[in-house]
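A single protein chain has been omitted; all remaining protein chains appear in their positions.
Right, chain A next:
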Amino acid sequence: MAWKISLNEARCTGCRICEMICSWSDEGGFDPSRSLITVESIDEKDAHFSIRFDPGCKNCGLCATYCASKALVKEKEQRDG
């Protein structure tokens, strides 16, 4: 199933859970630096963040399911394909 994911960067806590779950491989590896979503600090104090999706994102919605702060929210179903 593919989802549209809405962003609210002001709510982002910087937890990187989205990167972790996106990067979880079939072999059981976590590798956030290879995730299809990237969260970066936009100030030197690590208090505010930007969120970027890689063009390869499959819109699976897993990152939004795990995002507790609602910085990522699954909006509405898109048609598959």
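What we mean here is this: a residue touches a chain if its C-beta (ideal position, glycine included) is under 8 Å from a C-beta of that chain, and two chains touch if they have at least 3 such contacts; residues count from 1.
FYI, contacts and distances are computed from a predicted model.
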Which of "F420-nonreducing hydrogenase", "Putative oxidoreductase YdhV", "Protein-arginine kinase activator protein" or "Ectoine/hydroxyectoine ABC transporter ATP-binding protein EhuA" matches, in UniProt, the chain that is not displayed: "Putative oxidoreductase YdhV"
On chain A, residues whose C-beta touches the chain left out of the figure: 10-11, 13-17, 20-21, 24-33, 41, 44-48, 66, 68-69
